[in-house]
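Excluded from the complex is one protein chain; the other protein chains are retained at their positions.
Let's turn to chain A:
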């Protein structure tokens, strides 16, 4: 790709109005090593004019001082000394670019042994995941792994980018076969929306500009798809949830009795006058007013940061959850979840941990680890005893206090949690409450295992 990247002439500058009316799309790339991910990222940054002259000069300078003839664009994205020295990529990086239609935050996840936790981290905030496939190789194990993680994390949109079409003579049947195989597999896992696009990141086909080499393809280019896919908030079917972050009490002459519950709406919408319940206490009141960062509103929705005032003087503090009385989740001290272990030290049965859910952190105990998922073939390994870094498994947790948890399938925000090591604060595990495709009990009988007795 190095030869194809040059400084671009400034395009016509956007007006202030054009720049302000855009929405934000967070997406993640699924990293495989040789599938051309960095070329695609480079192409997007470059063609959206996000690589500026001085950054390119810095790359050229660094490449020359290494004795390379052409600029090495990996230097554009490999930001850390260790990465450049060892030619590896550590961890997720976040990149930014914009078009006239939308602002993008790209969670760029490296394709490494640590792929699972990195991809889970990137996918947790993404509305779209890009799975890249080399057209010559088709759907491989790694592709299935990426699809499985996107499905587990319930990323609403998945793009299958069939790359290197130039190396298969831009033939439609090659693309069609890969698209069909992937779509069947991902749909079975529960991925709600899949868009397959044939591209060549190196040659630029269908990335930003439509390809003259693939006139058989009638769909959008990659960037066009990113720009136009709906950022949907289907509030009608969403359970409204407001985790209380902070109680605002000015206690000034001007506001002697003001008591506002501040938080970011995690799901759904709240209206003035609505009857609400505060969990875990179960007390009820009505919303007296909603303050949207200084502006009174009569309705507010996800993901707005608001301050809510209630009609009654209810005892509410950080960690409580405000919900509509007619749609309150049950509280429980026993949580079953699919988790991804992200720490280097293992998670074991009997582990005493802290669990952060919304704005509440409570003590918790790992009661059982019924199964571990093998991502390669989606088989379940029963009673693994512990989970190590990058493992995905089912976990049963007992919390010291009741928590109002939703199923992750219903709410990515109030159905998720992290486990923290109380000794040193390490983030141990990412958790998703409730059923997932990894839920069924292991098919193998427990009798198959000998020597394990808890």
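Here, contacts are C-beta pairs under 8 Å (C-beta built on N, C-alpha and C of every residue); 3 or more make two chains touch, one makes a residue touch a chain; residues count from 1.
Just so it is clear, contacts and distances are computed from a predicted model.
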item: Chain left out of the displayed complex - its UniProt protein name, from "Sulfate adenylyltransferase subunit 2", "Biotin-dependent carboxyltransferase family protein", "Pyruvate dehydrogenase E1 component beta subunit" or "ABC-2 type transport system permease protein"; value: "Sulfate adenylyltransferase subunit 2"
item: Touching the absent chain when the full complex is considered, from A:231, A:288, A:330 or A:400; value: A:231
item: Touching the absent chain when the full complex is considered, from A:298, A:311, A:327 or A:401; value: A:298
item: Per the touch definition above, residue among A:95, A:367 or A:398 touching the missing chain; value: A:95
item: For chain A, the residues touching the chain missing from this view; value: 7, 10, 13-16, 19-24, 52-55, 57-58, 62, 76-82, 84, 90-96, 98, 101-103, 105, 117-118, 120-121, 124-125, 228-235, 245-246, 248-252, 254-255, 258, 262-264, 269, 291-299, 301-305, 318, 342, 354, 356-357, 359, 412-413, 416-418, 420, 424-427, 430
